[in-house]
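One protein chain is absent from this view; the other protein chains keep their places.
Should a chain be cited, it is by its letter among A, B and C, assigned in written order, with residues numbered from 1 in that chain.
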Amino acid sequence: MHTFAELIIVLIILLDLALAVTGSLSSCIRLVAVQGVVAGLLPLMAGAGAPHTRALLFAAVIVTLKGAVFPWLLMRARDKSGARKDVEPLISYPASILLCIGAFIASSWMGSRLPLPETQVAWIVPASLATIFTGFLLITTRSKAITQVLGYLVIENGIYIFGLALFVEQPMMVELAILLDVFVAVFVMGIAIFHISREFDHIDTAELSELSDWRRGEYGK
Amino acid sequence: MALVLLSFVILLLSAFLALCLARNPRRAQDAGAYGAVAASLAGLIPSVKVLFSGVSETLALPWPVPLGSFTLVLDPLSAFFLVPVFILTGLSAVYGVDYLAHYTGKKPLGLAWAAFNVLTASMALVFTAGNAVLFMLGWELMAASSFLLVLFEHEKAQARRAAFIYITAGGAGALLLLAAFSLLGAGSPVMDFSSFVFPAGRAASAVFLLALCGFGLKAGFIPLHVWLPEAHPAAPSHVSAVMSGIMIKTGVYGIIRTLSLAGPCPEWWGWTLLLLGAASCLLGALFALAQHELKRVLAYSSIENVGIILLALGLGVIGAANRAYPLAALAFAGALLHVFNHSLFKGLLFMGAGSVLQGAGTAELEALGGLSKRMPGTAMLFLAGAAAACALPPFNGFAGEFLVYLGAFRSVSSTGSIALAGVIAGLSLACAGALAAAAFSRAGGAAFLGEPRTERAAKARECGPLMLFSMRALAALCLLAGLFSPFLLLPLARAVGSGFGPAAGLEAAEAAAVPLIYVSAGGLLLLALIALAWAKRRAFLGGRKPAEGVTWDCGYAAPTPRMQYGASSFSQPLTDFFQPVLRKLGQYPVISEYFPGKASFSTEAQAVFYNSFYYPAAARLRDLAYRFSWIQHGRLQIYIMYIVVTLMGLLLWKL
Amino acid sequence: MITLMMTLPLAAGVTAFIIRNDKARRALLQWTARLHFLLTALTVWMHVRYGMGLNLFSGYFGGLSPRDHAPAWFAYDALGLFFIGITSLLFLGAAHYAVAYLAAEKRDPGEDADAGFIFNNAPETVFTGCLLLFLAAMTAVTASRNMGLLWALVEATTLLSAPLIYFHRHKRSLEATWKYLLICSVGIALALMGNLFLGAAGLKTGAGLDLPALFYNAAALDKPLLKAAFLFLFVGYGTKMGLSPFHTWLPDAHSEAPAVVSALLSGALLNCAFLGILRANAVCAEAGLADFTGGILMLFGFLSILTAALFMLGQRDYKRLLAYSSIEHMGILALGAGLGGGAAFGAMLGALSHSLTKAGLFFTSGVVLASEKTKRIADVRGLWRRAPATAVLWLAGFFLITGMPPSGIFLAKFLVLKEAIRLGHYWLAGGYLFFLAVLFAGMAKVFIAMTFGEREAKAGEKPFEEPRGMLVPAAVFFVIVVSLGLYLPGWLNMLLESAAAGLGGAAGAGL
Partner (left out) sequence: MEIIKPLSQYLAVMLLSPLLLGIINRVKALFAGRRGQPLLQLYFDLHKLLAKTPVYSRTTTWAFKAGPVIGVSAMVTILAVLPFAGRPSFLSFEGDFIFIIYLLGLARFATVLAALDTGSAFEGMGASREMQFAVFAEPAFFLGLTALARVTGQTSLAGMFGALTGDTWRVAAPVLALLTASFFIVLLAENSRVPADDPNTHLELTMIHEVMVLDHSGPELAYILYGASLKLWVFGSLIGCMVLPRHSGSWATDCGLFLLVMAAVAAAVGVVESAMGRLRLTKVPYMLITAFAFSALALIFQMGR
C-alpha cells in the first residue's frame, strides 16, 4: 500500500508542476479538482490495514466536495464572468515552473529541517510543502480572482496532506467544521467573483487595487 | 486639606453647571465665575496656612485604579505654587466675566467656563497630586481643557494651527513623563511619589533628561517653546493670563520635584539647566523684541522668564553640587520667588493685552497707539506690569531676579566652575534684562502712547469695570510684593525647605533677609521721592496753567500719526543687529531715483525654531512615511507575499 | 448557559433571513443583542461570584459537558469570558446603532461623493442575518476549548463578516471584501498548519488539540514542534488580528464597510483573533517557551505600532485612519501580552478600552459620513458647525483613543510602558514612545482640522439632523471608557487579573 501512496505523492507533485505551467483556466480548475480527489484518497492508502468507516466516510465527503462541487462552482463563476480563458500570469511560464521547482527543493530542505516525527510515507512532507508553495505561487503570480481561489484550494490541499503526514487525529467535529469552512469559503468567494465580474469589466485583480495608501510621487521633493 | 478638596468640588460642579446652563450665557457666566472665585478663596486658605505653618498635609482616599491611589499632598512647595494658582484664576475669572460678555451669542460661553474651571482644578491637582496616575490625570486634563480654550476662536486658521502644535507638544511631553515615572516607579506596584526610588547611575540621568524634556515642553523654555508663542495669543486673554502666569509653571514645578526627589544631583544637570535657561532668557527677550503682536510679545517674555527661573535652578544645582549651600539656597529661593512674581505681572500684562484687544479690536502693535488717552486705566496698569516684567524697582519682578543675582555674585568670588556659572547667570540676566526693557518699552510705547495709528485704535474704548478691577488688584499685588518682599521670605523659606531640604530653606532666609529689607527700603524711598518730585512739580507750577500745543517736530507743524516711530522702527537697530538669530523676513524698498514713488516696507518675525527645525523635521518624517507608503500598495498578490515571506523568515530565524 | 448564548444568536440569525418585515427584523436584532448581553452578564456574574481565584482552565463551568475530566467543546475561562464580555457589550451597542443606521440608510441611501453615483445596499435580511450569525460565531470562538474548533470558528467569522463588509454594493467595498476574504482565509490556512504542528507536538501525550489537555501535558510537548506551531498560529491569527505586516486587509475593510461593521471588526473580531494567539501563547508559556513567544509578540507588536504611525501621517481617509489606529492598538496589545506581568493586565484593560473606544469612534464616523457624504479628510471641515454633538463625540474619541487620561487606554499604555522599562527593554520603550507621539500628532492634525474651523455649505446640502440613535451608543461607550480610567470596580479588576493570568507564563505574575 505504501508504494501506492508514494505514487500518489509523486502524482501530487506532478500536478503542482502542471498547475504552474497550465495557462487555461478550465484546465487549472480541473487540475485542482484532481489534486483534491487524489489527496482525499491518500489516507485510505497510507493507513495500515483496512480503513475505518469513519475514514471512508470522510474520504467520500472530500472527494465529492473537491472533485465535484468546487469545480462546478468555479466553472460557473468563470462562465458567468465571461473572462478570457487563460490565467494571465504576471510572470512567464518558465519562470513559474522554475519557481515551482525551486519551491520543491526548498520544501525538501525545509522538510528535513522541520522538527517532524518520522513518517511512514516518503516525501509526503516535502510534497505537502511544495503544494502549499504552489498555492502561494498561484495566488501571487496570477492576476485573476479565480486563480486566487484556486491557489487557496491548493494551499488547503497541501495542508491536508501535511496533516496526514503528521497523523494528527482531529476529532470528527473539527474535521467537519474545517471542511464546512472550506466549502463556505469557496462558495462565498465564488459569489464575490460573480460580483466582481459584474462591477468590473473582467476579473483581473489589477482592477482591484484602488484601495491603496501609496503616495506615489509625493515624496522626495 | 478639606478646603482644597472643597475647591476641587466647587470647580467641577460649577464647570458642570456652566455646561448645563450653556443655553443661557449670562447664567453660565455666573455659574463659572462664581464657582472659580469661591474655589479660589477656599483653596487659598489652606495653601497660605501650610506655607506659614510649614506643616504638610496629606489626604489618601481609596482609588481602585491600577498603579493609582488618590493621594493628595499639600506641602509648602505645593502650597507655594497653589497660591498664585488661586490668586490668578480667581482674578482671571472676574476679568473673564466682562471679557467674555463680548462674545455673548457668538461663542459657547458655558463650554468656555467649564473648560476654564476644569483647567483651574487640574492645575491645582497637578500641584497637589501624590501619585503618578493622579498627576497625569491632572496634567492631561490641563492640556485638554486649555486646548479647548486655545480653540475658542477656532474659525481662525492660526488658532487651529496653534492648537495642533500645542496639543502635540503636550502629548509628546506626557509620554516622556510616563517614561520618567516608569523609571522612577519600576519597583512599586502603586506609583505614589512617596514610593519612588531615584535610580542610580545612567538611569538617573535618563530620568532627569526625560523629566526635563517632558516638563520642559510645558514650561516652554527654548528649544521646547514652540507651542507657547502660538497658543498664548490664541486663547482668550484671561486664559492666556492663566496659561502664561501659572500653567507653564507646572513644568517648573515638575522639574523642581524631580530635582528634589533626586537628592544630590550631578553638576552637569545644573549646567544643562543653566545653559538652557540662559538661552531661553536671552532668546526669549530677543524674540519678544521682534514681535508685532502684543500677546506674542508677552508670550516670548514668558519664555524669557521661564528661562530666568531655569537658570536660577541650574545655578542652585551647580552650587549644591559644589557644596556652596548658601549660594544654592539663594538661587533656589530666587527661582521660586520669580515663579510667584511672574505669575502676578504676566497675568496683569495679558489682561492688559486683552483689554487692548477688546477695546481697539486688535493687538497688532502697528495698528495701535494713543490708547493712553482712550483707555487710561488699562494703559497705566499695563505699563506698571511692563515695569514689573523688566524687573524695575519698586515692582515685584526685581525681588526674584535680585536673589538670583545675589546667588550669582556670591559664586563669582568662589573658585572653580561655580564662578563661571555665576558669571554666565549674571550676565545672561543682565543682557536679558536690557533686552526685555527694550521690548516692553517698545510694546507699551507703541500700543499706548503717541497718536493712534488706525481708525480702530482711535475709537478704542476703556474696558469693563470687572476687567479693570482684576488688573488693579494684580497691579497692587505687584507693587506690594515688590515693596514688602521681606514678608515673602518665610513662605519662601518654607517652600525652598520642602523642595531642597530644610537647611536650604533656612540658609535662603538668612542670606536673603538683609538685602531684601534694604531693597524694600530703597523702593519705599523711591516712591517717597517720586511723590515728593511730583508734589514739587505742582508747587513749581504754582497754579499757572501749562500751555498746549502740537508736538515739536522740528518745525513741522502738522505731524501725522503715520510719522511716528512705529514698533518695528523702534526695534530695528537691535533686530538688525541680531538678524542672524532672529531671521526676520522683510521687504525693504530700494530707492534708486531722485524722486521715488510710493514704496512699501514690511517685516515679519518668524518662529525661528519652528520654521528651521521642527517643521522641517516633521516634513522629513512625513516624507519618510510617504516613501514607505508603497507597503500599502493595493495589490493583493503583494499582500499575500508579505505573509509568506514573513512566515518563511520567522521559520528560518527561529527554528 | 453557553449553549443558550450560542444558539440564541444562531437561531435569531437564521430567523432574520426569513422575516420580511423590516421593523420586526430590527426588533429581533435588538432583542437578541439585549438578551445575549444579559446572558453574558449573568455568566460573568456567576464567574465572579463562584469562580473567585480560579486559575486558567480549571475554572470551566457551564459547558456542554459539566464533568471535569471529559473534554468539553465549549466552556468559559476568565480569558474567554472577558472577550465575550467585550463582544457582547459591543454588539449591544452595535445592534442599537445598526437599527438607527439601517433606518437612515433606507431613507437616504448612501451617495458616494467621490465617484458621484448612487449605489444600492445589500438586502437588509442578509445584513441582519449575517450580523447575528457573526455574533454566534464570536461567542463560540471565545468559548471554544479546542484549538481545531477555534480555528474553524475564526474562519467562520471571516466568512460571515464578508457579506457585512459588502453591504454597500460598491466596487470599492467589493474590492475590500475580496481582499479581506482572501488574505484572511490564506492567513488562517496557515493557522491550520499551526494546529497540525500543535497536534504533532502533543502526539505522544495524546492531548490532541484540546486546550486543557495540552495545558496539562505542556511540559511533555515536543518543544521544536511547539515552536513551529506557535509561529504558524501566530502568523495565521496575526493576519486576522491585523498585526503588521499582515495587516494589509484591515484599512481597506474598515474603510469600506458600514460604520457598524467596522466597529464590530475592530472591536470584537480582532480580539477574537487575538484570543487565538493568546491561547497558543498560554500553551507555549506553560511549556516554558514564554521568552520565545514573548519575543515574537513584542517584535510584531512594535512593528504594528511603527506601521500604524507611518500610515497615520498624511492619511487621506478618516476611516482608514481609524483602521490604522486599530493596528496600533493591536500592536500595543501584542506588546503587552509579550511583556507579561503588569503589561499583560494592561493589555487586557487595553483590549476592553480599545474595543469600546474604537467602536464609539467608528459609530461616530458613520454619522460624520452621513453628514458630509465623504470619507476624505480634506473635505470635512468645521463639523462643529453642522453637527455639534457628533463633533463633541469625535473629539472625545480622539482624546480617548490617543490615551489621554482618564481612560482605560491611558492606563493600558502606561502599564505596558512601565513593564517594558522595568524589564529593561529601553530601546523598545523609546521606540514605543516615539511612535505613539507620531501617532498622536498625526491624529491630532486630522481631528482638529475636521472638527473645527468654518464650514462652507456644499451645493444642494440639506441641514443635517443628528440621529440620536447613532450617537447614544458611542456616547455610552465613551463614558464607560472614561469611568474605567477613574474607577476600576473590584469584580472587573478580578476578571482582568484572572484573564491576564490566562495568558500564561510570566504573564500570570500579576502587577
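In the analysis below, a residue touches a chain if its C-beta (ideal position, glycine included) is under 8 Å from a C-beta of that chain, and two chains touch if they have at least 3 such contacts.
Given the structure is predicted, the values throughout are model-derived calculations rather than measurements.
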Among the chains presented, those that the missing one touches: B
Omitted-chain contact residue, chosen from B:Val55, B:Ala533 or B:Met648: B:Ala533
Selected residue (touches chain absent from view) among B:Leu6, B:Val412, B:Leu506 or B:Val581: B:Val412
Identified contact with the non-displayed chain, of B:Phe52, B:Phe487, B:Phe577 or B:Phe601: B:Phe577
Identified contact with the non-displayed chain, of B:Gly426, B:Pro486 or B:Gly634: B:Gly426
Residue among B:Ala2, B:Ala157, B:Ala434 or B:Ala599 touching the omitted chain: B:Ala434
For subunit B, residues in touch with the removed chain: 369-370, 372-373, 376, 379-380, 383, 387, 390-393, 398, 402, 405-406, 409-410, 412-413, 419-420, 423, 426-427, 430-431, 433-435, 437-438, 440-442, 444-446, 448-451, 514-515, 518-519, 521-522, 525-526, 529-530, 532-534, 536-537, 540-541, 544-554, 559, 561, 563-566, 569-574, 577
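Just so it is clear, only the chains that are shown with their structure count from here on.
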Graph class of chain-chain contacts, one of line, ring, star, complete, other: complete
Chain separated most widely from subunit B, comparing mean CA positions: A
Euclidean distance of C-alpha centroids - subunit A vs subunit B, Å: 68
Whole-Å gap between the CA centroids of subunit A and subunit C: 30
Approximate Å spacing (C-alpha centroids) for the pair subunit B, subunit C: 43
Shared interface positions of subunit A, touching two or more other chains: 114-115, 136, 139, 148, 205, 208-211, 213, 215, 218
Multi-partner residues of subunit B (each touching 2 or more other chains): 624, 626, 629, 632, 636, 640, 651, 655
Subunit C to subunit B touching residues, read off their complex: 178-179, 182-183, 186-187, 190, 224, 227-228, 231-232, 234-235, 239, 245-246, 248-249, 251, 292, 296, 307, 309-311, 313-314, 342, 345-346, 349, 382, 384, 399, 402, 404-406, 410-411, 413-415, 417-418, 420-422, 426, 429-430, 433, 436-438, 440-441, 444-445, 448-449, 452-454, 485-490, 493, 511
Subunit A - residues contacting subunit B, complex: 90, 110, 113-115, 136, 139-141, 143, 148, 205-206, 208-216, 218-221
Interface residues, subunit A side, partner subunit C - complex: 114-117, 132, 136, 139, 145, 148-149, 151-152, 155-156, 159, 162-163, 166-171, 173-175, 177-178, 180-181, 184-185, 188-189, 192, 195-196, 199-200, 205, 208-211, 213, 215, 218
